[in-house]
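Now for chain A:
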Amino acid sequence: MSGTGAPQAKPDEPTPGVGSGSVDSRVVLDADQIARVCARMAHQILEANRGAQDLVLMGIPTRGVALARRLAAVMDEVEGVDLPVGALDVTMYRDDLRRQPTRAVGHTHLPVEVDGSTVVLVDDVLYTGRTVRAALDALGDLGRPRAVQLAVLVDRGHRELPVHADHVGTYIPTRTGEHVGVKLVEIDGIDQVSIEPSGDPFRGEI
Partner candidate 1 sequence: MTDLLIRGADVIGGGRSDLGIRNGRFVDPGDVAADVERLDGDGLLALPGLVDLHTHLREPGREDAETVQSGTLAAARGGFTAVLAMANTTPVTDTAEAALHVAALGTRDGNAQVVPVGAVSKGLDGVELAELGLMARSGARVRVFSDDGHCVTDARLMRRALEYVRAFDGVIAQHAQDPQLAAVSACCHEGEISGKLGLPGWPAAAEASVVARDVQIAELTRSRLHVCHVSCAETVDVIRWAKQRGINVTAEVAPHHLILTTTEVLGYDPTYKVNPPLRPSEHVEAVREALADGTIDAVATDHAPHARHDKEHAFAEAAFGMLGLETALAVVVEAMINSGLLDWPQLAKRLSIMPAHIARLADQGRPLAVGEPANVVLVDPGARRVIDRNDSASLSRNNPWHGRELPDPVVATIWAGQITYRKER
Partner candidate 2 sequence: MRHLLSAADLDRTQISEIFDLAEEMSLVQGRPVKKLPALRGRTVVNLFFEDSTRTRSSFEIAGKWLSADVINISAKGSSVSKGESLRDTVLTVAAMGVDALVIRHHASGAPWQASRWIDAHVLNAGDGTHEHPTQALLDAFTIRRHLRLSTPDLMSFEGKTVAIVGDITHSRVARSNVLLLTTLGAQVVLIAPPTLLPAGVDSWPALACSDFDEVLPHADVVMMLRVQRERMSGGYFPTPREYTIGYGLTRPRLEAMKPEAAICHPGPMNRGLEISADAADAANSLILDQVAAGVSVRMSVLYELLGGAE
């Protein structure tokens, strides 16, 4: 049926048998570093918005959702705020739908009204910017937020659209031939960000 199986299945996971975490891959963030980065981002978001009023975190499946939950957890622990966390699946808004077999669609969950909220989109890797463009279109069909911000764990450069992240965990310069692999404990059993040589141009990243 669909080409990628589970919703947005592992866009940053190396294709089995093709440069799967082998020879030239290097780990750039380990578990501790990821935790620190998340903590800093959580503070940054609250500071930039002067608190949690009307704020909602919308993670882009799959790992963006897990990240959004982590950010919310930090905010709760540190500031005692209970931020609503949702999911925004962008599959149907992709600009490359027709190039591959039918893609499976992930879950969209809106915890609060979009109208009047400040939506912080959360994703693991910002690359070409096309995912974010799709997310903005998807969000637009759900309502009219007062503002939209973007928080990403990794910005790896090589934008193809005029998209910019407001809150960045870490900048990792990469070559286009490389692939940034983000693994999170909730999904992959381990916290790790690595760079691998990619053999597959259609990994699913946009």
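Here are a few things to note about the model shown:
We adopt the following convention: a residue touches a chain if its C-beta (ideal position, glycine included) is under 8 Å from a C-beta of that chain, and two chains touch if they have at least 3 such contacts; residues count from 1.
With respect to how the candidates were assembled, all candidates are chains of the complex that A comes from, given by their letters.
Source: prediction; values computed, not measured.
Every candidate listed (1 or 2) is part of this complex; the one in touch with chain A, counting any copy, is 2.
Only residues 1-3, 89, 91-93, 97-108, 137, 140-143 of chain A touch candidate 2 when the two sit together in their complex.
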